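FYI, not all chains are in this one, though none of them got moved.
By letter and in written order, the chains are A and B; residue numbering begins at 1 in each of them.
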Amino acid sequence: MKRTTSESKLVISEVMMPSQANVAGNIHGGEIMKLMDSTAYATARRYARSNVVTARVDELEFHLPIFIGDLVICTGQVVFAGKSSMEVAVVVEVEDLEHEGRKRALSAFFTMVALDKKARPFAVPELILETPEEETMFAEGKRRYENYKAKKKAARQKLTE
Amino acid sequence: MKRTTSESKLVISEVMMPSQANVAGNIHGGEIMKLMDSTAYATARRYARSNVVTARVDELEFHLPIFIGDLVICTGQVVFAGKSSMEVAVVVEVEDLEHEGRKRALSAFFTMVALDKKARPFAVPELILETPEEETMFAEGKRRYENYKAKKKAARQKLTE
């Protein structure tokens, strides 16, 4: 089975509530991280048609403060697919609903692993790349994934020495 | 100030969680109603650039059961705008992420009223209609709004007789 990158696109969006903010009215970074993870979870689950878990999250940088009442729009998209791993790019945009304009707030890559009902790795569809940009993203995702696997292997060897 | 119907479009989407379901795994109708109201709230608030409150909700019919893990996508759009009142059409689609396809689950009209910081009615932008379909929706929204106002007036007169 195969799927295109654009088919994998999925949006999660929510209005920020008082219970998600600190006393100064700023939304906690952790709330945004949770929303990004939900987006990666839903994107990967739909792509794989199976349960998935989060294995790794790339570096995150918060460029804009986000406030109570803002609309937060998270867009997920599978950019790399291995055997049972997928890399999902999550882009976060923010909109102050009472003023003009939507701004890009941050983005990150989530590595998700597909699991079957007995929690064993589950094979995911092959990713069809349609544009040169998608090919570049795939190559970069593959490189990140291989670095991560190599690091994990090294950590395991260290433990057994 | 003026805005088009298509400019007013806004999406709220969420994955349904175990805490939103009854013991049989069905999502409570009330959770969907709350999500629809959030969508109407955000759509009207962005359209009016002011705080808004819900005044009225049309009849709702649930055509499909919705389950834990489903993605629920609510799309709001202003279809009628009066002085400080707006009618927002909210369409709900549902997607079982581990199986094919997105289905229309239900829709409803929400009447929202714009308020300024002292809770007085606040004038909203004029709605620009671009297609015959938008003109039909506007006329229907206006009719519903006038019925609602007439009913409210009658109820008040009855109280003061």
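One rule holds in what follows: contacts are C-beta pairs under 8 Å (C-beta built on N, C-alpha and C of every residue); 3 or more make two chains touch, one makes a residue touch a chain.
Everything numeric here is computed off the predicted structure, so don't read it as measured data.
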Copy count of the single sequence across the entire complex, 2 present: 6
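Just so it is clear, only the chains that are shown with their structure count from here on.
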Would you kindly tell me how far, in whole Å, the mean C-alpha position of subunit B lies from that of subunit A? 30
If you look only at subunit B, which of its residues touch subunit A in the complex? 10-15, 38, 41-42, 45-46, 49-50, 69, 71, 73, 95, 97-99
